[in-house]
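Removed from the display is one protein chain of the complex; every other protein chain stays in position.
Then we have subunit A:
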Amino acid sequence: MAIGDILVDVQAVAKHYGEGETRVDALRQVDLQVRAGEVIALLGPSGSGKTTLLNIIGCILDPSSGRVVLDGDPVFDGKWLRSDLRRLRLDKIGFIFQAHNLLPFLTAAENVSLVLDLAGWAPEKGKERAKELLDYLEVGHRAPVKPALLSGGEAQRVAIARALANRPRIILADEPTAALDSKRAQLVMDLLRKLAAEQEACILTVTHDEKIFDRFDRLIHLRDGRLTDD
């Protein structure tokens, strides 16, 4: 796999909740391809289906119909168990949250190395990788600190380090800059762009933050469960 390869291939994906009169169509025949190295913004009003699409690509929600191929693996084809999807998330997908969602009882370094621990890395190698990432994101000096004592920017960078720890090729971010001022938000986006290029990963971000729109390769709009423009 290299820059330009398709990492996320969403083909005619639909998702509806309920049946009959109570049926709500959250996604309708969505097609989307994201290539390695691309940084994409998913835009749309509340209820447009952004989070549903993100959850389907993140393998935490089954589509009602359609096909999803992640880094060459056709998921939701009936052959994948829940534990297989969990493993896929661990190996191939990194999540960045609006509120950093760091585990409060672990230090910054432990939050990062936890992912590697779960992935089966040797503890020493996991610690090395966590240190390396935190240093790279310029929060290495905060490695032994618990999240409660980190500033918003520091916590978000630790969360990014956690998302990147196992070298995932697909990074899904939900409002990653919502809690940051505009300067910090642009720094975080620059960092994500750089990491996407270095790790040959793609980044799919749900955002409303217009200040960072210029940091994306593509802006994808969703309205009433449909892609309206790209």
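Basically, a residue touches a chain if its C-beta (ideal position, glycine included) is under 8 Å from a C-beta of that chain, and two chains touch if they have at least 3 such contacts; residues count from 1.
Heads up, the rule we're going with is that contacts and distances are computed from a predicted model.
J.: Looking only at the UniProt record of the hidden chain, which name from "Fe-S cluster assembly ATPase SufC", "FtsX-like permease family protein", "histidine kinase" or "NADH-quinone oxidoreductase subunit G" is the right one?
T.: "FtsX-like permease family protein"
J.: Would you indicate which residue among A:Asp9, A:Asp71, A:Glu154 or A:Asp174 is in contact with the undisplayed chain?
T.: For the chain that is not drawn, the touching residue is A:Asp174.
J.: With respect to the chain omitted from the figure, which of A:Leu7, A:Val39, A:Leu54 or A:Cys202 is a touching residue?
T.: Only one listed residue reaches the unshown chain, and that is A:Leu54.
J.: With the full complex in mind, choose from A:Val24, A:Leu103, A:Ala122 or A:Leu149 the residue touching the hidden chain.
T.: Checking each option in A:Val24, A:Leu103, A:Ala122 or A:Leu149, the one touching the absent chain turns out to be A:Leu103.
J.: Among A:Val115, A:Leu180, A:Ile203 or A:Leu222, choose the residue that contacts the chain missing from this document, as touch is defined above.
T.: A:Val115
J.: Provide the residue numbers of subunit A that touch the chain removed from this figure.
T.: Counting only subunit A, the missing chain is touched by 51, 54-55, 58, 60-61, 83, 86-87, 89-91, 95, 97-99, 101, 103-106, 110, 113-115, 117-119, 123, 146, 162, 174-175, 178.
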